[in-house]
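In this view, the complex is presented without one of its protein chains, the others remaining in place.
First chain written, first letter: the chains are A and B, and each begins at residue 1.
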Amino acid sequence: MKQDSKKRARSFVSNQTVAILSILIFLIAVGASAFRRDAPAKEIKISAIARDSVASVKAFETVYKVLMSPRCMNCHPAGDVPLQGDDSHLHAMGPKRGLDGKGVYAMKCSNCHQETNTPGLHTPPGNPDWHLPPAAMKMVFQGKSAHELARQLVDKKQNGDKDMQKLIEHADDGLVLAGWNPGEGRTLPPVTHAEFKKAWITWIKNGAYAPKKTSN
Amino acid sequence: MDEQTLSRRNFLKTSAVTGAVFSLGFYWPVNAKSAKIINKAEAESYGIEMNSWVHIDKTGKVTIFDHRAEMGQGSYQAVPQIVAEELEVNLNEINVAFAQGDNKKYGSQITGGSSTVRGSYKNLLKLSATAREMLIQAAATQWSVDKAGCYAEGGHVFHKSSGRKMHYGELVEAASKLEAPKDVVLKKRSEYKLIGKPLLRLDTPLKTNGSAVFGLDKQIPGMLYAAVERNPRLRGKVKSFDETAARKVPGVRHVVKVKMGVFSTYREGVAVVADSTWAAIQGKKALKVEWDDTGFEHLSSEDIYKRQLEALQTQEGLVFKKQGEPTEIIAKASKKIDVIYETPYQYHACMEPLNCIAHYQDDKLEIWGPIQGPEMVQDFISKEMSIPREKIVVNMTFLGGGFGRKAFMDYPHEAAVISKAIKAPVQVVWTREDDATQGPFRPGITYRCEGVVNNGKIDAFKVKLAGQNTGHWFGGKKDVPNGSASEGFLKPYADSIKNLAIMDVPFETPIPILWWRSVYASTNGFAYESFLDELAHEANKDPLEFRREYLKDERLHKLIDKMEEVSGWQNRKKNEGFGTAITECFESTVGHVVKVSKAPNGGVKIDQVWVVMDCGWYVNPDTVRAQIEGSVVMALGAATIHEVKFKDGMAVDNNFSTYQMPRITDIPPIDIHIMENDEDAGGVGEPALPAFAPALTNAIFDLTGKRIRRLPFSLQTV
Partner (left out) sequence: MAKITLSINKKEFPMEADPQMPLLWAIRDLTGLKGTKYGCGVAQCGACVVHLDGEAVRSCVTKVSRAVGKQVVTIEGLSQANDHPVQRAWQEIDVPQCGYCHSGQIMSAAVLLRENPNPTDQDIDYGMAGNICRCGTYLRIRKAIHAAADMQKKTATKG
């Protein structure tokens, strides 16, 4: 799964020129309609929506890179156990998601993960709200193609019932920000939070278009 | 204990302090093979205090001393269970106390080599039976009846015909004045009421409510806490240090340079002493130390593997055992097996990190700690600090794991040096990082195994090993082969393999090394037993049948029969994933059968482990089982996860985050069988470890055809 996701991410990047060319034809037709189906227009309360699929998809490249980086993906695993480390291996002690995403029994996230990072290498990073997405809304990033992830992010059934406004606000969510304060020895996401936020908003405000499906 | 010794007046009178108490003990002359029982006058003539292994006071309270470290292996249970059997007291009515370190009183107290029971049970049985007979005699005399009509049970003496009874407490005074009986009849195994029974351990309740006092839990008045920043290259010096920031940490009281002995080398560091462990650790982190790492090589793991391999390819080494003409046959053979087996350095990883309390005062030193080898500590510190040995008192606590690491002197020595420097009692606490990176470690050994099979028979068998020799660190001669070169390998093989050679190719590094559970058998077992499996495969023979053929020994055949029976060996299908191995360690023989299958997500899954142990006479089958379970888990970690990696002279992994331990989710079902026979007691704590890895890799070969020759390997990526 880990291998897959990396491969997908790489192939998306390398195919981007082709993708951009095809976007004009493809996304206006398919992506946009898919988006409209998933997120009815009446719920979008952002006045400044400008439908620009090229700009949107372009911005999503950055978004995708960030979301698939270990700092984001590790807590959006395909299974019910979070990932760890820059190589996104399964969390060594195998804590389970639990219904609320906060772990189970003696293995609740906050038993180890404090409100702030614990000093030192290989120590638990911290956040007051440390958790995985809940069992009913797993918001899986791991293994998703850019196309799949983009569609998932705007699907209220899969994104925690977030409309566009809420999605934009989510860029400043405490746990999202925690990705840029990962604790000693962990790499940062590939761009700064400001750059991410800009790309995130650009993606959404230009219509939250999903990139083209890749062949794999 | 010979007859002459037994015939002596062998009870020892009580000290004035405790009043009339009946107690018995031994004297263990240095270098003597067995204990000697002496009377009080004799004890005085040797200049020693009377020891008292078994102590009964006027209230009938029985105190039994455990002379060995309790590190999980069960001496705290085994010693009393032995004594209570022949003494005829109820196990739940006795107190168990840890003896202080004093090998003049207790004999060797080094808790290693799985030796507590096998090394002392015969003496303990005789001692306890002697005490019992004296108590019965005292009662018989008092009642004016024939001793033969009396018996002891549950801490009382009974007169059969009249039904009279007396409590031991009422008899101690009279018993202590009696001559010891010359011939004490020991019980037969069939008469045992306690020995051989799975009785619950006496220390368990202490370990379920936090009341067991481990080394780290010990407190003495006025005690400070120390954390030490030690040279990360295991034996380097301190060039200079800046303590300014450390001094600013609230609670820090002293910062002192320390030098502690590691065998005949030294390790230097800077100790921060504070009024809490946390403050000491914070102070340690705030230190700025410049190290002097000159004068020794800074090796990396790759260097070690490479040099071991080179040594094996270019040198014949020292002859450990040689018979027939193995080298010549191998040289001439048109077809031979010539393979390399590699095993890594290992970390002991006791759950309780090293720690020790020392109080140096008025030229005397008292030590409290989790210590496996109290007399080694006395000897070493006496020499290093010029303190008379008798002025060094070593008190033993419970040990949170030992596995060999706590049979060493560096951490008590360090504590003593710090206490002397600060003129106060101090507890030195090693952080996990200190514990994981400072060694000594189990050495990693590389083996070259060469063999020739003809017509289904072994024509030549040659094993050469290159790895560090623990003996050298203890000052042993370097021109003799490692005495443990074949530890683990069943001795009878040498009787039936005509052309055989075992050679030790000398190999040194600056990395301090030490015993690790099952010692050299832990690596030898993998090489020898995998190699045997290769030879069996080459001979086109069933691996167990092949072993049976070469092991011309009835006791071993029974073990193999049992292994076959419990594992369903005969009914297994071809390449179903069954593997086996048998090793000997500390006079016990253990056979493993492992069954593996392909895991659904790739790799291999261990479906079942069967272990058959022949340890001869044993005390507590549940303890035996527990030790086997633990050995399998430790062996699983060593085979599939653990390797101390060195880079530039330093150990790389420093905590469980990267030196991962097996967890509850990793443990296969383990089916355990103990052989019943009348043989002498063998070890229990270690012997079940070595055969697991080769049984597992042999099983993987059976399933996949892939021969694993280097540990550790990943089950996920086999």
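Note that contacts are C-beta pairs under 8 Å (C-beta built on N, C-alpha and C of every residue); 3 or more make two chains touch, one makes a residue touch a chain.
No experiment lies behind these values; they were computed from the predicted model shown.
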Touching residue (missing chain; options B:V633, B:A695 or B:L715): B:V633
Touch criterion as defined above, residue of B:A245, B:M385 or B:M661 at the omitted chain: B:M661
Among A:M107, A:V140, A:I168 or A:L188, residue touching the chain not depicted: A:M107
Missing-partner contacts on chain B, residue numbers: 70-74, 200-201, 203-214, 216-217, 219, 225, 250-251, 276-279, 282, 349-353, 398-403, 429, 431-433, 622, 626-627, 629-634, 655-657, 661-665, 667, 669-670
Hidden partner chain, residues of chain A it touches: 92-96, 104-108, 110-112, 114-115, 118, 120, 122-124
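The definition used in the following text is that only the chains that are shown with their structure count from here on.
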Residue ranges of chain A touching chain B (in the complex, touch as defined): 92-94, 121-123
In the complex with chain A, residue positions of chain B that touch it: 655, 657-658, 660, 663, 665
